[in-house]
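Only a single protein chain was left out; the remaining protein chains are all shown in position.
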Amino acid sequence: MDELLKILESLHPDVDFTTREALVDDRVLKSFDIVAIVSEIYEAFGVAVPPEEIVPENFNSAKALYALIERLEDE
Amino acid sequence: MKGRRWPAALLAAVCALGALYLAQRLLVPKYQTGVVEGSMVAEYYRETVDHDLVFIGDCEVYENFSPITLWETYGISSYIRGSAQQLTWQSYYLLEDTLRHETPRAVVYNVQALQFSQPQSEAYNRMTIDGMRWGPAKVRCILASMTEGEHFIEYLFPLLRYHDRWGELTGDDVEHLFSKDPVTHAGYYMRVDVKAQTGFPEPRMLADYTLGEKPMDYLGRMADLCREKGVELILIKAPIEYPHWYDEWDRQAAAFAAERGLTYLNLIPLREEIGLDMSTDTYDAGLHLNTGGAEKLAAWFGGWLLERTDLPDRRGEAAYDAAWREKTDYYNAMKERQYAELAQYGELVSFGANAVER
Amino acid sequence: MLFTSYAFVGFLALTLLAYYLVPGRCQWPLLLAASYVFYWAASPWYLLFILVTTASAYGVSLKLAALSGEQRAYLAAHGDLTREEKRAFRAGIKKRKWAWLLGCLALNIGILAVTKYTNFVIRSLNALTGGGLRPVDMIVPMGISFYTFQTVGYVIDVYRDRQPAQRNFFKLALFVSFFPQLVQGPISRYGQLSETLFTPHRFQEKTFSFGLMRVLWGYFKKVVLADRLLPAVTALTGDAAYTGAYVLAAMLFYAFELYCDFTGGIDITIGIGEAMGIRMPENFDLPYFSKNIREYWNRWHITMGTWFTDYIFYPISVCRPMLRLSKWSREHLGQAVGKRVTVYLSSFAVWLATGIWHGAAWNFVAWGLTNWAVIMISQELEPLYERFHRRFALRGKAPYEAFQVVRTVLLMSAIRMFDCYRDVPLTIAMLGSMFTRFDPRIFTDGSLLDLGLDGADLLVLGLGLAVALAVSLFKRKKGSVRQALYEKPAAVFYGTMAALLVCTVVFGAYGAGYDAAQFIYNRF
Partner (left out) sequence: MRKRALTALVCAVALACLSAGCGSGKDAAADGGQAGPSSKYVFEFKGVEVAVNAEMAPLAEALGEPSDYFESESCAFQGLDKVYTYGGVTVRTYPQDGKDYVLSVELRDDAFPTREGIYIGADRDAVLEAYGQPADETGAAVRYVDGDCTLAFLLTDGTVTGITYTSDAA
């Protein structure tokens, strides 16, 4: 989780990712950010997020994103 | 909430329709000065007396025959149902329309338009058709006449056609919002000025001199309709040489008349007998007669007509006398006005081309 | 039937009437019939194309759903499998699903490509080789880009298990052919549109009148504003002699024309839906108030943008080769390049596709790639802006925001000239002439009156655009104009509607003297 937060904060240092719950809906994360996050995740966790998982529900909060990573690692 | 909203909706709808109606009255051209040809067809419906003789055709009737002369000389009550470039099928439907209102003894049709097999221009269509009263004849006339890009609904709601005129409205449009002044004399368009005929260019060479199927078909329908109603149909060609009336066309018109047992009279070779002098009797170098010419032609033609057709002399019948007196007065007044303008300016200023607001 | 034809207005009135007269369960079949009549009226041949698309999407989506069901059932029944065994099974199913999806995509994108791009390829080949291949006479079904995208989106959603497959063929057929959006979008997602498309709707005064108001507003923008601007745009872009300040005039005229044309058309579309209780996605969010070009593309033709993002941008940028490329670049070319490579390549592909989607011609490719370049440049300049803002604290200040908005509109309008002049070198020369031959006197000496618009036209345009601007400003500050009117006495609401109708009929640029103008986006 800490590693994920580090990735997110490197993109938007001014955002508190531990509390925000609607990162996509509030347009904090845009498509370019999402692509960057996915490639960072691939690098850090070895998990490739498939396009069908790129939905707001999975990217709206750091927690949801972390849950996604865990689920993908499991599958 | 709903119960209280629908009256407002209804009211708004009524207001919108009212505004559109007013806009339509305002924006549809009035054809009161300059281009008066657009008023001709509707003017017929103001007539108070019946007509024993009705002319049907294009400018070759409404500029070349003076019904006032026919009245004054022979007591013939006549009317010209003509409009600018009135096509044969339009003439047929106007005949149908006329015969719904009255049954004259004779109808004179001028054959010049037989050369057109296609609608020629949207502007002429509108001038001819817009003035017609609604009925099956008008509907069929529209359907037969529409050029590419015209829509029936634009005849039903002329606002859709003329909505764009708000930039070119004139005093006429406001003044004649609800009423129009007469512009013709029993359908006759008066011009007293003179411009001598000097000559015409060589006639166009045509690859095919056959008159079109569509106009000939409608001519046939005219003949059928007249026979059915017991009206004598007489075909004429006005004594005008331009646009050229080819011998080939003349033969076809004559053949049609012979086949149907009708009279066909080409007036071009009879000009001398009629007494027409194309250096003084035309206002536009020979394309149309002026009033002097139209009176001469009417006088001659009335005499010719009475030799073969029984047309009553209506003089002395009170209703006719009253109606024609009014017409004659208006005719004479306009004539005086035109002569006055000619004397003062050397040309007409409130009639014809000079009065067209562009 | 163009939206602006008498025939369509009559068709729409009849459809709306019938819609509320038939029982609720017959409403969607009625819409399907109406949509097919609408499409048939354009050309009976088109029906063949749309039926092929519908049938392939129907069959493939059912197959995809069946395969997903098989996977679920198998995994549920075999809870004792190891992770590797599960993975292997999933991979097997996925492979089969992918084959079906690819076949469906190949067929539909193939039809789109062949009908729309054959002549483009032939012309380009001829230009390259000097050859004399004859362009072929190709049927291009109306709205094919829109309905193909919409249908393909649905199939991919089923493939991704985001969307259950529609088992009723006729319902799917309605989704593909729904007439208001058939010719120019918006590109709806199945999940969203199906919520309201098939359900029965009772007549409700508010939704119906809101819909009608929006339809009228759309017509107003299209026939009063866009079509009245058209002659000037045609004159300015049709003659290369209009250089310098005229290019600026052309940019602005076209910007307004395109805006009024496209948003007007979409307002008509969405308004028709609203009047029937059907919700379609919004396609615009006050695009000309955007502060930068990326924001502009999030607010202009939104459904196309999100479609490209979801179905092209993401799949390309998160595919394994791309991820590996990104990793490799970081290791070998450094962090700076590594971070950028994915976004650069994927967005390049997206903008290339966007350009080609707009038109089968090089000027559209140039247009798309210029957009891409500008977005990338502004992305790179971001840190610079940050420093600038920290220094001067202008962010959020009204004059600075106004400057940003004007800058974005001008920039977008300039890029759009590729689409206007339809010739890449000419466009560049014309835009260049603005800097070498700018003569501002044309705006005041009456030169603009020689473009086919007289003083009265300009007056109507000025007033009309002012109204449109006021509506936009209100929307930006306070939200829905219709809602605000609705809260006033009913006479105000319906009076506005009546006034809108009368103004559109009287001041619209339609009928004799005007060529029936297609909606610009009908071409795509």
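Just so it is clear, A, B and C label the chains in written order, and each chain counts residues from 1 on its own.
Here is the rule we use: a residue touches a chain if its C-beta (ideal position, glycine included) is under 8 Å from a C-beta of that chain, and two chains touch if they have at least 3 such contacts.
Quantities reported herein were computed from a predicted structural model and do not represent experimental measurements.
Contact with the chain not shown here comes from a single listed residue; of B:Y109, B:Y124 or B:Y162, that residue is B:Y124.
Across C:W362, C:F493 or C:F507, the residue that sits in touch with the chain not pictured is C:W362. Interface note: of C:W98, C:F203, C:W328 or C:F443, the residue touching the hidden chain in the full complex is C:W98.
Per the touch definition above, the residue from C:A76, C:L128, C:A241 or C:A398 contacting the chain not shown is C:L128. From the options C:S35, C:Q150 or C:T234, the residue with contact to the unseen chain in the full assembly is C:T234. Touching the omitted chain from chain B are residues 34-35, 37-38, 58-59, 84-85, 121, 123-124, 127, 199-202, 204-209, 242, 284-285, 287, 353, 356.
By definition in this document, only the chains that are shown with their structure count from here on.
The touching residues of chain B, when paired with chain C in their complex, are 2, 4-9, 11-13, 15-16, 19-20, 23, 27, 122, 149-151, 153-154, 159-161, 163-164, 166-167. Looking at the complex, you find that chain C touches chain B at residues 6, 205, 209, 454, 456-457, 489-491, 493-495, 497-499, 501-502, 505-509, 511-513. Residues 27, 30-32, 34-36, 38-39, 42-43, 48-52, 54-55, 74-75 of chain A touch chain C in their complex.
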